[in-house]
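Apart from one protein chain that is not included, each protein chain of the complex appears where it belongs.
We just call them A and B in the order they show up, numbering each chain from 1.
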Amino acid sequence: MAEKPESSTPSVDAMGITAAPPRRSEWRRFSRVFFGRKLYLIGFIIVVIIFLAAIFAPLIAPYDPIKNDLPSRLQNPSTEHWLGTDQLGRDILSRIIYGTQISLIIGFSAVFSSAIIGALMGLAAAHFGGWVFAVIMRVADVLMALPAIILMMLIAGMMKGGGIWIVVFALSFGGIAPMCRMMCGMALSVKQNDYVLAGRAIGMSNWRIMLTQIFPNAFPPLIVGLTMGIGGVVLGEAGLSFLGIGVQAPTPSWGGMVMDGQRFLMTNPLISTLPGVAIMLLVFGFNMVGDGIRDAIDPRLRGVI
Amino acid sequence: MDTSSNDKVMKVENLKMYFPITRGLLRRKVGEIKAVDDISFEINKNETLGLVGESGCGKTTTGRCILRLYEPTSGSIIFSGNDISKMPERKLKNFRRNMGTIFQDPYGSLNPRQSAGGIVGDPLLVHQMATKRDVKDKVAELFRIVGLDPDMMDRVPHEFSGGQRQRIGIARALACSPSLIICDEPISALDVSIQAQIINLLEELQEKLALTYLFIAHDLAVVQHISDRVGVMYLGRIMEIAESGELYENPLHPYTKALLSAIPIPDPVAEKTRTRIVLKGEVPSPVNPPPGCHFHPRCQLAIPECSQARPPLRDVGSGHYVACIRV
Partner (left out) sequence: MALLDVQDLQTYFHTEYGLVKAADKVSFHVNQGEIIGLVGESGCGKSVSILSIMRLIPSPPGETVGGKVIFEGKDLLKFEANGPQMRAIRGSKLTMIFQEPMTSLNPVLTISRQLTETLELHLDMDKHSARERAIELLRMVGVPDAARRVDDYPHQFSGGMRQRVMIAIALSCNPTIIFADEPTTAVDVTTQAQLLELMKDLVTRLDTSLVIVTHNLGVVARYAQRIYVMYAGRIIESGLSENIFNHPRHPYTVGLLNSVPKLGERHGTRKLIPIYGLPPNLINMPTTCAFLPRCTEKIGKCEKEPWPELRAVDKDHYISCYVDIKGK
């Protein structure tokens, strides 16, 4: 850093080249932010546990989640059934563990399908402007105007059978409009930057500007929205199941469990509150991970940390 | 200095850029912002033409019209023998290769999610002047030219200081060996002690690579230092254009005189003997500019004729042009 310029006309190379901040590895920087804050860490641990539970459900669940055992119905927690049993005598712990599978499958597939469609629509609206913008945004407005739960009920109701993919379809439909609006808003503000202008000035094509200049800058802030969306979709699935049009019995789904247990809220409150707590933890975990990722991938932090 | 005056890189004639002001749902046009109001100038090969003026004088808009980031309302922009003012986008690509740009804000003009090497390599790839394989070597060479360590190619802009980022911007502008580089306030966002580094770099590069610059800035001292000729703009028009030493020693237009006297110089002894012409009032709105000479309401020399007709930019000898009927 302290090389002394010797001659009166030093070469350009002497000008502070070596003075750039020292480089840290990408991963160290990421992990320093991500794991440096307690809440993010707690959220991350919750998400990891949920994933492990989903993957290893057959190994860790003590009972079959769908096999009825009427003699031991509505039991309180005991050494045999740690969290008690429901009205059909099924082990609640096992059902919650298996429920993670359904929640994650639905959460991820619904969020990603709505994100892809919504983001493309938003990006196109922001980049092309004019009538493209008007048409896409009006479509999004219409989608937004329909209450999500009614929209979902409509779709789920029309396609009877209640298979899990129909739930996914119904839930992802509701996510398109918010994603489209978020993407459009971000892309419009990114477009104001001089580097987009610079891209045009060097002769980049519209597509290239959209994909290399606008999208990489508009997308990361939406990751928070996406991870939070997973929480939201799980909630939505719970709502549909609660209304009886979601994942059909006897498949263990947290929302369905909350609905099943509500009749016994006074006598056996654990039946519906425990899956409720599981939903809450999942939503919290994903929200924290979203916040953590957003902070950790922010390039503005590079060189500072 | 100017060895071959026939060797014009660019010729701008009667350039006008009016931005419509629209209102309401139907985008009814209710007025126009006359950002650039009929200006003409030429840029010779291997020279630096400076454009100075205060904010809203149209200097940046002029630069962006030349880059065809805006489509001019009328007028012609002759570049390498072709008028690019109305050229459709797909034909423009070949001309864009020959123009480089350096932006004001070293923070905003570099994509924060792209590596420095990627940013500098982009123009090469866009214009197929390098393949994916050899782009790295070419970018490394550009890094060396602007005084950056090629080892820092895969860092992102935020890992660089302001001055270094501006060097990245300069490397990007140089990438395709352009015949004209438009520098839009390239140093005004930098710290005082860094500004000189960038000015010197631009001068060294011009010498080494025989570059031609259009240097747009509000700081007359800087513009004068770097430019061969300087044009002074006010409210969308060029008021005076002259060789840079001549403009300082023999300013003719009352606005140029006021502008020169308003620039503070870091020398208290000299300041004591300097008289400062303090202009009255403020720059009028470009939506509704004054009739005749745009400067007449603030001018000390103004006579009734000044508000009648627009004074033409007339030659007063040795390449000195002034748009004023009172001098």
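Going forward, contacts are C-beta pairs under 8 Å (C-beta built on N, C-alpha and C of every residue); 3 or more make two chains touch, one makes a residue touch a chain.
Since we're looking at a predicted model, the values are computed, not measured.
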Touching the hidden chain in the complete assembly: which of B:40, B:80 or B:200 does that?
B:200
Can you list, in ascending order, the subunit B residues touching the missing chain?
1, 48, 54-55, 161, 163, 191-197, 199-200, 203, 218-222, 224-228, 244-245, 248-249, 258-269, 271, 274, 276, 278-279, 281-283
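Methods note: only the chains that are shown with their structure count from here on.
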So, what's the distance in Å between the C-alpha centres of subunit B and subunit A?
47
Residue ranges of subunit B in contact with subunit A within the complex:
67, 69, 92-93, 96-97, 99, 101, 103-105, 108-114, 122-123, 126-127, 144, 146-149, 152, 155-161, 163-164, 169, 172, 175-176, 197, 200-201, 204
Listed in rising order, the residues of subunit A that touch subunit B in the complex are 11-13, 15-21, 23, 193-195, 197-205, 208, 212-213, 216-217, 220, 299-304
